[in-house]
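Take a look at the following structure, please.
Left out: one protein chain. Kept in place: all the others.
Showing chain A:
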Amino acid sequence: MGKPFKVPPPLRCPKCLVLGSGGLSIGQAGEFDYSGSQAIKALKEEKIKTILMNPNIASVQTNAEGEKQADVVYFVPITQDFVEDVIRRERPDGILLSMGGQTALNCGVELYDKGVLQRYGVQVLGTPIDSIKATEDRQIFADKLTEIGEKIAPSLAVETVESAVKAAKTIGFPVMVRAAYALGGLGSGLCDDEEKLREVAGQALTLSSQILIEKSLLGWKEIEYEVVRDAADNCVTVCNMENFDPLGVHTGDSVVVAPSQTLSNEEYHMLRETALKVVRHLGIVGECNIQYALHPKSLEYCIIEVNARLSRSSALASKATGYPLAFIAAKLALGIQLPDIKNSTTEQTTACFEPSLDYIVTKIPRWDLDRFHMTSKQIGSSMKSVGEVMAIGRTFEESFQKALRMVHPSVDGFVSKLPSVHQELSDGRLDDELCVPSNTRVYSIAKALHENYSVDQIHDLTSIDRWFLHKLHRIVEIERDVKNQTLGSFQRQDLLEAKQAGFSDRQLGRLIGVQENDMRNERIKQGVKPWVKQIDTMAAEYPAKTNYLYMTYNGQEHDLVFDDQGVMVLGCGPYHIGSSVEFDWCAVSCIRTLRKLGINTVVVNHNPETVSTDYDECDRLYFEELSLERVLDIYQQEVCNGAVISVGGQIPNNLALPLSNNGVNVLGTSPLMIDAAEERSRTAPWRAVSSVDDALNFAATVGYPCLLRPSYVLSGSAMNVAYGPVELKTFLEEAARVSQDHPVVMTKFIEGAREIEMDAVAKDGKVVAHAISEHVENAGVHSGDATLILPPQTISEEDIAQVKEATRKIAERFEISGPFNTQFLAKNNNIMVIECNLRASRSFPFVSKTVGTDFISVATKVMVNYPLENTLPDLSTPLQPSGYVGIKAPMFSWPRLRDADPLLKCEMASTGEVACFGATAHAAFLKALMSTGFRLPKKGILIGIQQSLQPKFLPTANKLHQLGFTLYATEATAQYLNEHNIPAEPVEWPLHSGGVNPTATRLIQDKEVDLVINLPNQNT
């Protein structure tokens, strides 16, 4: 009759502390804004006073206003000391650790181990700490699994060749040999037999004293399940997912489909039952993710890991199924039982169910590896992607091609042409490109299919399941058929077939040599149009209340009617360098304002990590491409009143003019003006150059260094400073590859200038709200990588007045109605405009929260012509805020990117940002720095300063000495410091070792040094 289960009494938790994840970095990105936001909604629904700690100012969860937001938000680092401080002040009853990624989880475990949580009587909600530890500690995890007859991939550490052979015989060949503590997989290798093992192990042992013998899982399938369990032991699997790439590629870097496509019933349910068994045994309460390796030719499997928290995969599963995992997990953490929670998408069935999908979802990661100098394009067990997209279709071909376009709007679909400017597919090495997983392998597969590689050949090289490859082969075959067509010869049936396989109008047009528009017109003439379908979690078994939508050519009718005539808001697309959670904040702010004004909203976005794609944020959500074709399809089908394109960053902004030309009512600033501002050559003092000679001549006139940038790009892609003619030529070639349709703009690069940022909103050409911030760094560092101070600290009154005046003129000149951002240089009482974007910028959330006025809300009201309140910070109001300072600091992901050069340039490299506040700029700066992971030094400081800056640095060095730090310095610097009576021990550069002094690397490794101050030469 079912096991009797002792149901724990309901929790009493009137006040709850939620830990966020901090600044976005690779591996821990926007998905935690989604999870935290949903958790807070769930807590507020239960009338719980909610305290949030998160220095990520660009996130939606750190908003202070609204019923679904936290009652108190602390913009402080997620570290033990700060959390304890907040606990002491707020005295919460419970703490939620599972919504803020690894950062929150680790911090919570540390606080528990130190007895802090116990001391203040704070109860850990959801999965207990012991269960969390069981999933984090490999040994405990393996032991726990053994208790229920399950296993992880066997691995043994050995120190001799003989014990390696013995270990391999225990585990069974083939085995993988890995040298412990070796960088970049040095010394690892696959061994099929003893002979090979002796050879590889022998080599590996020369590199490292210890090697690991692991069971080889090469070519195994990687499968994941998302599981929820309540305190009463009710447990269901919400979604299963299959990786397109076989095991070996981090799941965050894999193409993933949901539900699994190549698993039989037996395999699917075997892994599902195991998931339930494991989750119950570990005692998870809330949500978790379990990853498997499944042998491709048998029922053998191993458990890779269990994540006892919300994760990137759970965000994807949530958006793929319509099941609000984080919301449900938060409710379960409060002790509420699964059958008692409503399925919020149907509003009539229970949340205790397993979603059924009548569509297929494809996730493709976005890498941007070319933005990090010198880093390898190979992908593997450590995640490198910065964002992802999710596409929904009813054939794999449709869903996959959609996703490829979403990741890079310049890509047509499954083609061999690369989206990236810094890379090209190399000829002759196709087999290698297929063998080694990389951020471009999918394009290599397209190339191979075009070169008549068979599915079996590609399978042998990639180990990707043949089912996927057959489907990709079909895309290539359709492409070949289409190439024989002309616009006149296209039969409806063939056109429909291509569209059902996910071909875009532009892609088809390119194949037959016509413009996208002509292709579109022909298609519509033939009556080939997409259908609008609902995601309803139940495969339409019960009527859905949700308006969670996608478009497909594989259908017979629309799932709903179109009589709302709402306003369309275009979201941000995939998170990538330069477009991150801040643009999702802008979109959410816009949508919420519109809804408050009683206007229906139609949102288009395809980024599963966002809050704007949550089921309850808008009236109609299209999980669709941000392309001209699809946005027009939706706009025309919905008969929208207008479209907001200025709150989602550069991807929607680029659509302004094409949409307008096709009859879309673009709300706010005229698209012609947006275009005018983008074509930078039209505003002085820029010059557009179209040839190398042009550029050389311009450089000769103004003198080096010169700044080059292509128009219509975000965050300085291919933007560079050239210090001489050779560099200039190289950079020009690169820029030409980024954007062929638009000219490259050149200007004199001004050294030693201050940079000022103006975020503003104008109405009919008149500024109605503004905020001025100052960059800590001198001009030359990309504004996305710069540290911002609000209000400015070192800019003179006169300069501020000039900036305001210039802003007034810009608003007037471009007749701006909506958000805009302008960057200025200030040097010698001279103010120059260096960039102007007639859209929301990445600093909008920061200035909005610091000044206390939601700029996007103001801009939204402007765009729909709604009266504004008269207390806004227009140009006549004094600088705000007063009494405190806000600092926004960039967050980098260098530790994730081995070999990458962390030197900052005008091309953006940061992956996220944080902001903190303080009475002074220094107090705020220190907190912000600590929020990005910076630890205050305690012992030694290593200094290396280029000659020209040494005099300026002297007072700082003296202060550090007086504070009691041991100073180490590179030889020249040490000599200089010693001459000025500051003791500093000389060290050698690692490459020049052999002398008597210790090398810098050794000091860092031995932890003698815990801070390095390095101001190198321009050319090092």
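By definition in this document, contacts are C-beta pairs under 8 Å (C-beta built on N, C-alpha and C of every residue); 3 or more make two chains touch, one makes a residue touch a chain; residues count from 1.
Note that contacts and distances are computed from a predicted model.
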Subject >> Complex member absent from the view - protein name from UniProt, among "carbamoyl-phosphate synthase (glutamine-hydrolyzing)", "Trafficking protein particle complex subunit BET3", "Thioredoxin M3" or "F-box protein SKIP23" >> reply: "carbamoyl-phosphate synthase (glutamine-hydrolyzing)"
Subject >> Hidden partner chain, touching residue among A:72, A:352 or A:806 >> reply: A:352
Subject >> Touch criterion as defined above, residue of A:38, A:554, A:601 or A:720 at the omitted chain >> reply: A:554
**OP:** Tell me which residue among A:146, A:170 or A:264 touches the hidden chain in the full complex.
**Re:** A:264
Subject >> Touch with the omitted chain, as defined above, among A:32, A:141, A:301 or A:396 >> reply: A:396
Original post:
Since one chain has been left out of the picture, which residues of chain A touch it in the full complex?
Top reply: 1-5, 7, 232-234, 236-237, 240, 259-266, 268-269, 273, 276, 296-298, 337-339, 349-350, 352-360, 394-396, 455, 465-467, 470-471, 473-474, 477-478, 481, 493-494, 497, 500, 531, 538-542, 554-557, 559
